[in-house]
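One structure is given below, encoded as C-alpha cells.
Just one protein chain is left out here, and the rest sit where they should.
The block that comes next holds chain A.
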Amino acid sequence: MEIDEQPQRMDVAARIVTPGTAITSDTAFMRGHGTFAEHDTIYSSVAGVVERINKLVSVRPLKQRYSGEIGDIIVGRITEVASKRWRVDVNSRQDGVLLLSSINLPGGIQRRKSESDELQMRSFFAEGDLVFAEVQSYFADGALSLHTRSIQYGKLRNGTLVTAFPQLVPRSRSHFHILPCGVDVVLGVNGYIWVSKHVPASTVEANAELIYSDKNESISDDEREVIARVANCIQLLNRLYVKITDTSIIFAYEASLAHAAKDLLTRDVATELAHNVMTRLEQQQA
C-alpha cells in the first residue's frame, strides 16, 4: 500500500466525522461508501470514522445494515410466500428472495420443480420460518437471491435466534459450529445467529423428511439452559462490541460458568465477561 507524503492527504484518514462534513477537496481522491461529492469536494454522509485505502476515501459508520456479497452464509426469516419464490427478511435494505428452483427437495431428489411443488410451497417453508442459506447472486435491483442447495442448509429448529450487529460477524471458512458444550451455532454474516440443540448430521441424512420438519425434538431442561447461556453470551459480546466468532463465544461461555445464565446480561457481569474475552483473544493473537 502506497502512502502519500503530502500532509494534506495524510490527515484524511482516522478522523471522526458527522454527516455533511467536508473530508477533502483534493480531486485525486475517489469517493467510497458513506460519502458524496459536490463541487469537487468529498463530504461524509454518515457519522463515523474516515478510512482511506490508497486513493479511495470512505466513511465507516458505527451501525450499518447488512449488505450482502455472493457466497455469504446467512440466516433469514421467511416473510412472504409468493409465486415460485419466498421473500426472506435478511436484515438488509431489501428482502432477499429464495426461489423455489434453488431449494433441495426432501431426499435430495434432482428434478425440475413442477406445478405440484408450487402448490405445496408452504410445506417447505411457511411465513415465520427461519432459513439457513447462502447468497447465490444479486437481482438487477440489488436484492439478494438465496439458495439452500446443500444438506447443511435448510430450515432451522430446536433453538433460539440472537440478533447482533452484522459487522461483528466476520466472514470465515465455516459458519456452522458445534461448540464443545453441545450446542450448534449458525453464525449468519447478516447478524442473525441461531443457537440450537446439537443434532448429529447423520440423523438428518437418515431421515429425509427432517429437512423441512416444523417439530422440535424434545429438549431437556439442561440443554435449554446451555442454549440460553450461549445465547446470552452472544448477546453480551454484541452489546460490548466484541467480534462474534466461535472462539469468542467459547471464551465467553467458559468465563460465564461462574454466573447463573440469567445474570449474564446484567451490566456488571456483562462488562466483566466481555473484558475477560477480549484479553483472552489478545493473548491468543500474541
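Following the convention adopted for this analysis, a residue touches a chain if its C-beta (ideal position, glycine included) is under 8 Å from a C-beta of that chain, and two chains touch if they have at least 3 such contacts; residues count from 1.
Everything that follows uses one rule, which is that contacts and distances are computed from a predicted model.
Only one of "3'-5'-exoribonuclease", "Rab GDP dissociation inhibitor", "Anaphase-promoting complex subunit 11" or "Splicing factor subunit" fits the UniProt record of the hidden chain, and that name is "3'-5'-exoribonuclease". Residue A:46 is the one among A:30, A:46, A:81 or A:181 that touches the chain missing from this view. Within the complete assembly, A:20 is the residue of A:20, A:71 or A:108 that touches the hidden chain.
Annotation for chain A: contacts to the undisplayed chain at residues 16-22, 34, 36, 38, 43, 45-49, 61-65, 77, 79, 87, 89, 91, 93-95, 141-143, 161-164, 231, 235, 239, 265.
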